[in-house]
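Every protein chain but one is kept in place in this view of the complex.
Every chain is named by a letter (A and B) in the order it is written, and numbering of its residues begins at 1.
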Amino acid sequence: MNPYMEELVLDPSGKGLFEFTHDLVEVVERSGITTGLATVFLCHTSASLVIQENADPSARRDLESVLDRLVPENDPIYTHTAEGSDDMPAHIKAALTHTSEQIPISGGRLVLGTWQGIYLWEHRRFPGKRRLVIHIGGCR
Amino acid sequence: MNPYMEELVLDPSGKGLFEFTHDLVEVVERSGITTGLATVFLCHTSASLVIQENADPSARRDLESVLDRLVPENDPIYTHTAEGSDDMPAHIKAALTHTSEQIPISGGRLVLGTWQGIYLWEHRRFPGKRRLVIHIGGCR
Partner (left out) sequence: MNPYMEELVLDPSGKGLFEFTHDLVEVVERSGITTGLATVFLCHTSASLVIQENADPSARRDLESVLDRLVPENDPIYTHTAEGSDDMPAHIKAALTHTSEQIPISGGRLVLGTWQGIYLWEHRRFPGKRRLVIHIGGCR
């Protein structure tokens, strides 16, 4: 069976973790695929993807503050500074997290653990829209 | 051909890197798939996956001690502290490593390099059982 592909456009309001698990669930439903693998690919280098706890918002806030401290703005080591003080940190944060994520599908559902959600991790203060390509392979 | 899926349950004794390459090799054999791609997905957010050197145990010990120092317990920056001092570091370590790994299959075998093994990287001191879903797509 041919793979199913769909583009998803997210519109993050600024830096932080934005959950889109529900959007992905809808894409899986539209695909009609019941056993397979969903791959999410982010078409950008200053944001990233992460699968993380979706129960307590404090965990996401801490992820954000720890990464901000680990990769600060205005670090004198940066030479790539023309696109703003949050640009080079954004590239580094993206390299340390993920451009794509995979989640298997069984019985028509993503096999996410009880506390898992999938997030766009936006690393720029004033991002534009973010484009994701979802590829779902498998069978009906 | 339909994808093959199987669940693997690991029972790590505490923090550290636990190799399960041999378990994955057995899943690949049971799948009967000779050319394809194995995807391993971990259904948890306080442990992670990594493909690393399986020759010298000192490399794994150093990975563990470096990550422990980079993401310490009891950091005053944390607000998500209700689940124990090793919980928030576990989420951060998981975000900085991987929730899924992929390994191609050729001639019925994983195409791992000579020194590569696949590991569950457990980040909690008293973890329960850890559930992994293996998805194998390809052909016989």
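Going forward, contacts are C-beta pairs under 8 Å (C-beta built on N, C-alpha and C of every residue); 3 or more make two chains touch, one makes a residue touch a chain.
Everything numeric in this text was worked out from a predicted model, so none of it was measured.
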Legend entry - Among A:55, A:110 or A:133, residue touching the chain not depicted: A:133
Inset, instruction - Out of B:76, B:113 or B:128, point to the residue that touches the absent chain in the complete complex. - result: B:113
Inset, instruction - Check the options B:12, B:36, B:89 or B:127 and report the residue that touches the missing chain. - result: B:36
Inset, instruction - Quickly run down the residues of subunit A that touch the omitted chain. - result: 2-3, 5, 39, 41, 43-46, 70-71, 75, 77-80, 82, 88, 91-92, 94-96, 98-100, 102, 131, 133, 135, 137
Inset, instruction - May I ask you to list the residues on subunit B that touch the chain which is not drawn? - result: 35-37, 50-53, 56, 58-59, 61-63, 65-67, 69-70, 96-98, 101-104, 106, 111-113, 115-116, 137-139
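In this text, only the chains that are shown with their structure count from here on.
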Legend entry - Distance from subunit B to subunit A - Cα centre to Cα centre, in angstrom: 20
